[in-house]
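Step one of this worksheet: look at the structure below.
A single protein chain has been omitted from the complex, and every remaining protein chain is retained in its original position.
Right, subunit A next:
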Amino acid sequence: MHSVKRVRTTAEAQAAKKRKEASKIIEYNALVERVGGSRKNEEYSSTALQLTTTLLKMNPEFYTIWNYRREILLHIFQSLPPAEITARLDSELDFLFSRLREFPKCYWIWNHRRWCLNTSPAPDYARELKLVTMMLERDARNFHGWQYRRGIVACLESRDDEKMKWDRSEFEYTTAKINNDFSNFSAWHNRTKLIPRLVKEDPELDARELLKKEIYLITQAIYTDPDDQSVWLYHRWLVTSSDIVALSIAERTALLHQEITSISELLAVEPDSKWCLHSLAFYKNFLADLTGQEIDKSVGEYLEKLETIDPMRRKRYQDWRARISL
């Protein structure tokens, strides 16, 4: 149970609740028994399907009933032409949408939805993309939604003649999400998957220019909210990894110096910013490893200060300091 408030009620109120629930329990268990019996008797009729609809409306987590529902549908499909199968699955998707609105984190509903698409003779991926866009508007971090979305985009991409069309539009989508809210870790994450693909598949794309633009975007985000860890994680990826472009040591060194200067400026304004201190320590350490030069003495000072302002993670900073003997 998540985020359900604990309520203490009187014995009377409890008894009243139980009385009210008693008839519901009888009704629910009778339905469970009926559906179970119907499956045992290998009933695959529309009536049986309707029974599963009623039960799944009461309890979408009852995975066994989703299994039975698929058995019924497959049986019905045996005698239907493809167009009618598609139509039946479309109405199935409508039913699922109403369930998802109520239970957006229920694995089994998303799973059944994927099955519908995989089973349909003519799946409408564009419609699915619209739906999941709507779902992510309601909760921008729903990881079921993001995962479903990646699947849909991959399907659209593989069916389109224009190469990288969908990955490109997906990149724009994450930009819009980020501009809406810089701390959308899910959107930043998606960019770390999309950008390397775009760079690899699109010969027109200038990877160095793209990296520069990303640094500009993330710097804006950092200045907007320096306390948000999503942006710093993404910044670290841009500055230290070779996933976008394999920079030469000289280029990488220049980039590190540039970012160290930029963060130092921010630290001057926000002297107690944990993430500024952390990133400066991290990049200066990284720079020393890269160039083989000695670690800047300031790293020890940053770590010491971090121990004070971020005491929950004190031991990590101490281990770090011990490792570099500063």
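FYI, a residue touches a chain if its C-beta (ideal position, glycine included) is under 8 Å from a C-beta of that chain, and two chains touch if they have at least 3 such contacts; residues count from 1.
Note that contacts and distances are computed from a predicted model.
Peer 1: Absent chain per UniProt: "Geranylgeranyl transferase type-2 subunit beta", "E2 ubiquitin-conjugating enzyme", "Translation machinery-associated protein 22" or "tRNA (guanine(10)-N(2))-methyltransferase"?
Peer 2: Hidden chain, UniProt protein name: "Geranylgeranyl transferase type-2 subunit beta".
Peer 1: Which of these touches the unseen chain: A:59, A:220 or A:291?
Peer 2: Residue touching the absent chain, from the options given: A:59.
Peer 1: Per the definition of touch given earlier, which of A:24, A:57 or A:213 contacts the omitted chain?
Peer 2: Spelled out, the listed residue whose C-beta touches the missing chain is A:24.
Peer 1: Touching the hidden chain in the complete assembly: which of A:3, A:46, A:78 or A:325 does that?
Peer 2: If we include the chain that is not displayed, A:3 is the one touching it.
Peer 1: Among the options A:53, A:86, A:183 or A:219, which residue touches the chain absent from this view?
Peer 2: Per the contact definition at the top, the residue touching the missing chain is A:183.
Peer 1: Name, in rising order, the residues on subunit A that touch the hidden chain in the full complex.
Peer 2: 1-8, 18, 21-22, 24-25, 28-29, 32, 36, 58-59, 61-64, 66-67, 70, 111-112, 114-115, 141, 143, 146-147, 150, 183, 185-186, 189-190, 192-193, 228-230, 233, 237, 241, 243, 311-316, 319
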